[in-house]
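A protein chain is absent from this complex, but the other protein chains hold their places.
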Amino acid sequence: MTEISMAQALNAALRDAVKDDDRVLIFGEDVGPLGGVFRVTDGITADFGEERCFDTPLAESGIVGFAVGMAMGGFRPVVEMQFDAFAYPAFEQITSHVAKLRNRTRGALSLPMVIRIPYAGGIGGVEHHCDSSEAYYTHTPGLRVVTPGTPQDAYDLLRDSIDSPDPVIFLEPKCRYWSKEPVSFTRDGAPMDRAVVRREGKDVTLIAYGPMVATALETAEAAKAEGWDVEVVDLRSLSPFDDETVTASVRRTGRAVVVHEAAGFGGYGAEVVARVTEQCFHQLHAPVLRVTGLDIPYPPPKLERHQLPDVDRILDTVARLQWNDEPVVAGA
Amino acid sequence: MTEISMAQALNAALRDAVKDDDRVLIFGEDVGPLGGVFRVTDGITADFGEERCFDTPLAESGIVGFAVGMAMGGFRPVVEMQFDAFAYPAFEQITSHVAKLRNRTRGALSLPMVIRIPYAGGIGGVEHHCDSSEAYYTHTPGLRVVTPGTPQDAYDLLRDSIDSPDPVIFLEPKCRYWSKEPVSFTRDGAPMDRAVVRREGKDVTLIAYGPMVATALETAEAAKAEGWDVEVVDLRSLSPFDDETVTASVRRTGRAVVVHEAAGFGGYGAEVVARVTEQCFHQLHAPVLRVTGLDIPYPPPKLERHQLPDVDRILDTVARLQWNDEPVVAGA
Amino acid sequence: MSRETPAAALLPSEVPVRFLAEDGTRADEHGGYAEPPSDRLVEAYRLMVLGRRFDAQATALTKQGRLAVYPSSAGQEACQVASALALTEADWLFPTYRDSVALVARGLEPGEILTLLRGDAHCGYDPATTRVAPQCTPLATQTLHAAGLAHAMQRRGEDAVAFALIGDGATSEGDFHEALNFAAVFKAPVVFFVQNNGFAISVPFEKQSAAPALAYKGVGYGVRSEQVDGNDAVAVLSVLDDAVAHARAGRGPVLVEAHTYRIDAHTNADDATRYRDQAEVEKWRAADPVRRLETYLTGRNLLSDNDIERFRAEAETFAAGVRDTLNADVEPDPMSLFEHVYAVPTRQLAAQRALVAAELEAVEG
Partner (left out) sequence: MSRETPAAALLPSEVPVRFLAEDGTRADEHGGYAEPPSDRLVEAYRLMVLGRRFDAQATALTKQGRLAVYPSSAGQEACQVASALALTEADWLFPTYRDSVALVARGLEPGEILTLLRGDAHCGYDPATTRVAPQCTPLATQTLHAAGLAHAMQRRGEDAVAFALIGDGATSEGDFHEALNFAAVFKAPVVFFVQNNGFAISVPFEKQSAAPALAYKGVGYGVRSEQVDGNDAVAVLSVLDDAVAHARAGRGPVLVEAHTYRIDAHTNADDATRYRDQAEVEKWRAADPVRRLETYLTGRNLLSDNDIERFRAEAETFAAGVRDTLNADVEPDPMSLFEHVYAVPTRQLAAQRALVAAELEAVEG
């Protein structure tokens, strides 16, 4: 296994999918000769021809709507939205068609398509280039939403997404594009709808995904100094949600913190808190807390560090999990 | 005070706003001579002229983007999206501009505009006419999101929204357009960012908004038979959230259920559960539960009753709030 | 700057193409277009009679509460029937909510056409086998699907085109613009057919667009365009045949605008007197497409009184069938709600299905 970056792992997944299945087509803005602004499609046009990987006019609703038609016509489009906020023009197509076509036609038409969206911040991008837009998609029934936290998962999840008979919103954490690890191409990882425990621990569960998986792991290391043994769960699939893996962990530890970059209010973390609390209420020593982005438009580069959950903020939150309290008597 | 319907109360609010402030303009699809498909703008063009209330071309992004320009130019546009799902074409304008312009310009430009959206189901509408899209907006910092549950609030909240210096997403519960009550036009109700206790009770708090307020009140009546004294909180303002009123209620009752029509997963209710749980953990006898729409595309008319939270489903959920348990020992 | 087709070749004719005057006599403002063979015109007439009767029946069913709502095609029969006739079975049709008559002409089951508006399901027919996309409500969105599907067929070398119906109002949506552009850039075999019926619900065309005609939009995308009298079935069929042939031959997309009129209100639930004069409606009634074609065909002895009688009888029988179908009570299965959200229901949905099943059991005892 050679060590490759997440961007390279995604590139490998796309290449292998194009190789294995004639129906797979890659298109979008600048994905052709340029290879995408993050080089995720680097060299694919050169190696497989414009037939398989091509540039389109600059219109996101157009790209997604055109992909819907192509998927209806038997292809498996993998389209790229150049940045998170630039997927918004496609919101109607995604919400009213991509998510619903199978349902509307009672299974007569399916839409095996993948919408790749580089998301979240941490790379010093200017406004509109750093949104964490997962909550918009996870609240839309009919979509699968996945996000890798590691290069290996980038490969595995993208292959699985392309093979999925359901449309998938594939969220790529920009700030991890350049993170590296050895990646195997054998596709024997966890199924695409399962969370994984990335690190075992017995005192508290950190629930993270995408860009925050690495931050959670770092926090777990730092927490040792405080005497906390931290378990880290990487959700991978935001929708559907893997209750089993997550609640098993929280039941073991009795404490949990959900971490994400998106604004907290109405964010994805709220769902995690709500369902974990409902299922683990009697095992919880403290409320499930969240460490999230602030409830503000994503800040300019020079201020973005205040927006992003970091080790300190997560540790401060872990510290609030009522470690010294007596067992809580409800109603007291 | 004469008894009027919610649609009439909204109409009165629009008329009074147009009368009181020259800058207020109403526009959108079919809001002119027709008076809107729900007659909310009925007679306004006739009475105030096309200058003040007019039809536009059929393009929601266009309507919202044009309104942004008009608000930049000193007007106070009140625009209508004909139905919930037909606001999606405007999603980019709403998310990237309406919500952010004040922030982007550090206060140099403000956008006093209101986007009225008839939302939710319960009227036998066909697909794409019944979405509960509040979660998309409440997760977007910079927007205010309000929704009336009663004719009186329809009047008060719409007046306040039009006067607000911030952009407001004004969600109108379609199925309550025809509900009636005596309405006063004196504007001495609660401020637009406050929740209100619609009915006092001591055993459990039902948290509802928009179309579900009436359902929650009905449930409270029905719950008497089961021996439960139910308090009903009407949120009114979904963003910002009135923690004070809601947590005060839940602390009193020790139990809470959040009710909404939207799909549960990643829905607005999750935020309510997460923040109430965090703030009231030690007072809770049971996890805060949700009664929501199913996680499916909104069903066709003949099946919509299965989608909508009703008295029975809410009572069943209240019954699950561990009434017979011993006080809960956390960690047990 | 050097482009394949000079701009002038893309522009529509200055006046709408017409074969028939309003009184059914020949008008011959048809440029070089050929009159379709008479058997096609008779078939068009038959289907227009059928379609009109179907339409009246559907509206009647709304009054009896058998249909939740119905957007009538009355006055647009020439456009709708010609749309179906211009296509082969292999071609894909992308209708809107208004295009029931086109689906009748295409041969779909009336009960299945009305499933959506009856409230049983979102789409009554099988799009894969009928090659008819679900009746589309979010305006203009289907034009992109049509462009994409056309491109898919083109890639596979299928001898088929996609045909997208759209209203005048919907042309204002961004998706229409993006669809024209994608279709042109990919040279996809797709025809965009605008039925400009003068209104988008209550909004008259004058408030919708300041263009000389919507057909003038094509040139801005490099798309060949045409405008046609939408109440002249001969002209509509001729122009659409030509457009479809152009697309089928791999010469790229075509935009056709038909000038027609929505005789009824937007739907049975709408009150058109709030926003338009009855005089205008009467003026357009005089341009009725069915009568116009009938006069022309009888005048040329292509249609006998006997034929007319037969077609009307057929239409009556058809309408009776529609009535019977719609009067039969169908109760959609609540469990179906959970079946097609994903290819395989998620655990989450399985739990919700169990909940609803338990509720139903409790009620049914």
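As written, the chains take the letters A, B and C, and residue 1 is the first residue of each chain.
The rule is simple: a residue touches a chain if its C-beta (ideal position, glycine included) is under 8 Å from a C-beta of that chain, and two chains touch if they have at least 3 such contacts.
These numbers come from a predicted model, not from an experiment.
Among B:34, B:59, B:87 or B:315, only B:59 touches the chain left out of the display. Checked against the full complex, the one of C:6, C:65 or C:157 touching the unshown chain is C:6. Shown as candidates are B:47, B:243 or B:312; the residue that touches the absent chain is B:243. Looking at B:102, B:159 or B:236, the residue that reaches the missing chain in the full complex is B:102.
Although one chain is not drawn, its touching partners on subunit C can still be listed: residues 1, 3-7, 10-11, 14, 16, 172-178, 181, 184-185, 187, 207-214, 216-223, 252, 259.
Mapped onto subunit B, contacts with the missing chain fall at residues 56-57, 59, 61-62, 64-75, 89, 92-93, 96-97, 100-110, 141-142, 144, 164-166, 193, 240-241, 243-244. Residue positions on subunit A in contact with the hidden chain: 29-30, 32-35, 37, 55-62, 85-86, 88-89, 124-129, 265, 294-297, 299-303, 306-307, 312-313, in rising order.
Here is the rule we use: only the chains that are shown with their structure count from here on.
Think of the whole protein's Cα atoms as having one middle point; the chain whose own Cα middle lies nearest to it is B. Subunit A and subunit B have centres, each the mean of its CA atoms, that are 29 Å apart. Work out the mean CA point of subunit B and of subunit C, and you get 36 Å between them. Chain contacts: subunit A has residues 61, 89, 92, 96, 100, 103-104, 141-142, 241 touching two or more partner chains.
Within subunit C, residues 121-122, 138, 174-175, 336, 341, 348 each touch two or more of the remaining chains.
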